[in-house]
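My questions will all concern the structure given below.
All protein chains but one are shown at their positions in the complex.
As written, the chains take the letters A and B, and residue 1 is the first residue of each chain.
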Amino acid sequence: MTTLAAAKPAPARKPRHPYRAALATARGRTGLALVGLVVLAGLLAPLLAGHGPTDQSALALAGPGTPGHPLGTDDLGRDLLARLLHGIRADLGIIAVAVPLGAAVGCLLALAAAAHPVADTVVQRAFDLILAFPGLILALAVTAVLGPGRLPVILVIALAEVPAFGRLLRTGILVQSGREYVTAARVGGTSGGRILTRHILPNAADPLVVQIAVSLTVAVFLEGAMSFLGVGVRPPEPTLGAVLSQSMPYLAQAPHFAAGPLVTVTTLVLGLSLTAEALNREIRR
Amino acid sequence: MRRYLLRRLPSALLVLLAASFLAFALLRLVPGDPAAVLAGPDASPATEAAIRERLGLDDPLPAQYLRWIGGLLTGDLGPSYAIGGQTADLIADGLGATVELTLGALLFVVALGAAFGILGATSRNRWTLGTVRVLTTGALAVPPFVTGVLLVLVFAVLLGVLPPGGRVPLLTAPDLGVQYLLLPALCLALPSAAVLGRYLKDGIERTLAEDHIRTATAAGIAPRRLLWRHALPNALPPVVTLLGMQTGHLLGGAVLVEAIFAWPGLGQLAEQALVRRDYPVVQDLLLLLVTVFVLVQLLTDLVHARLDPRIRWE
Partner (left out) sequence: MTTPLLEVQGLDVEFTTPGGGSLHAVRDVSFTLRRGETLAVVGESGSGKSTTALALLRMLPGTGRITGGSVRLNGEELTTAGEERLRAVRGARIGMVFQDPMTALNPVLTIGRHLDEVLRAHGERDGRTRRARAVELLRLVGIPDPERRLGDHPHRFSGGQRQRVLIAMALAGEPDVLLADEPTTALDATVQDQILTLLGELTRTTGTALVLITHNMGVVARACDRVLVMYGGTVVEDGPTADVLTRPRHPYTAGLLAAVPRLSAPSGTRLTGIPGTPPDLALPLTGCAFAARCALAEERCHTTAPPLTAVTDTVRAACLPAAERGEPLPPPPPPAKIDRPAPGAVVLTAEGLRKTYRSRGRRSFTALDGVSLTLAAGETLGIVGESGSGKSTLARVLAHAHPSDGGRILLDGEDVTRPGRKELHAVRRRVQMVFQDPYASLNPRMTVGEIVAEPLRAFGIGTPADRAGRVAELLRLVGLDPAAADRHPRSFSGGQRQRVGIARALAPGPDVLICDEPVSALDVSVQAQIVGLLTDLQRDLGLALVFIAHDLAVVRQVSHRIAVMHEGRVVETGDADDLCEHPRDPYTRALLAAAPEPVPLAAVRVPAPAEAVSA
């Protein structure tokens, strides 16, 4: 192309890593701040709550601003702030295990697929199979065997993420392996392992970073939906989804019951979407 | 076209076969004696024995599997122990409701997704763009179970214009049926519509930046025609594939939406069967849903190939 001017030597300042540049944009910062707020609330839950998440008081469905219960109480007189904060904490605990687990398994399978054509076929069919069970159907199948609880939720979320990460990385590796700089490295004597770790993977990883943010939102939804259907974490332990589903019968009567988890989930998901979008924009350039 | 179908068919059949193994294995993975689990805690040994006999639980596993598949192929699914009645009838009833819900949602997905995508990619109006952005972000950021309840709150409780739940079959009473269908279909459709809209927007924007659009512009073709006749045909094939994937999500989401709106479909049936530990029904349902999904995928692949002339020649 001759339309635009040729590349000029960049200013002397060393360019920042593209991810950092992406996160420094207004969009990226807002996203990170929103996510950080929710995460911090979850981490500090025992300090901030003031009540145990399952402690019951005589006040049922007290409105917000009630002395001692800033967000009010639920139908069983439990403090909503405590339930919300501990719910965030429980959700974070599930998500922080499930998404990395799914991502790791997916990436390992993708690496196996890159190693041998037979492995590739097997892995691809396995991904097809998992994808053939849409999210909640998978959840039903897993809980059918394991019963409700924390482990099935983690397992369902992880399983749902395996093909997402696996397919992305597999495509990334395929695309990058065909690039000329990889041939150049091979001709330059670089060993196969180093080509994979130093050349192919750093360039194939970009879409994965975006996928992590997307997967975290999917995980929040799945947890909520499973709690809502009664196949999630066992009550009375609070999760965001559990508190929300409890509040549903009282929606018209005591909307503050639902407000806490609703705002939290929306904040978290919005933060994650903004972060993903910021990263995506920078990477696509 | 036939050659393309033949090439895609084996892997689809493979997935179905593997899915049937998984569904079959489910009942056998549940801890404890399956017959005892199915019969429930209070059942007499005679009931348990009858169940064992009916399901052939004493036979070797391959024989059990073949009996099950044979039953599926002949339409004989046996009775449902926990819910009562014939499993085939239960599924047939639920299937109608779920298909109605999913198709209704699909209509919303296509209409809203197209509107979001095309407006988002082509509008120059800041307010239009802002609205599209807020709606798509909102549809993705609010979980469907919350959207569902909010929809009920607004349209059924506050405004009282639509029923809060339940179903009147569309074929028996179209005007009433639509009223019942509207909210659940919309609730089910919103996240998928947002995904489709974003994808379509990206696709159109990418296509509009391609060289051939420049060629067409230089030839004096009007912007409107450029969008509809030149850019959309290019952006469409991947969107069709995405739509296939989203149909799977709709089937999954139906489980949730049916619970919110008391919609008597397969999702409700699955949840009931699960709660009452009626594993044969769960097993049948799983395989049915996967089959539908695989068929939809196959169909979208064919449509994709039809829309993109390059694929047929590869």
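Note that in this section a contact is a pair of C-beta atoms (placed from the backbone, for glycine too) under 8 Å apart; a residue touches a chain by one contact, two chains touch by 3 or more.
Predicted model only: the values in this text are computed from it and were never measured.
Q: What is the set of chain A residues that contact the non-displayed chain in the whole complex?
A: 1-10, 14-15, 179-181, 183-191, 194, 198-199, 202-203
Q: Give me the chain B residues in contact with the hidden chain, please.
A: Output for chain B: 210-222, 225, 229-230, 233-234, 237, 307-310, 313.
Note that in this section only the chains that are shown with their structure count from here on.
Q: Using mean CA coordinates as chain centres, what's the gap between chain A and chain B in Å?
A: The separation of the two C-alpha centroids amounts to 23 Å.
Q: In their shared complex, at which residues does chain A touch chain B?
A: Residues 125, 128-129, 131-138, 140-141, 143-145, 217, 220-221, 224-225, 228-231, 241, 244-245, 248, 251-252, 258, 262, 265-266, 269-270, 273 of chain A touch chain B in their complex.
Q: Under the touch definition given earlier, write down the residues of chain B that touch chain A in their complex.
A: 11, 14-15, 18-19, 22-23, 26, 29-30, 137, 140-146, 149, 153, 157, 245, 248-249, 251-253, 255-256, 259, 270-271, 274-275, 279, 282, 286, 289-290, 293-294
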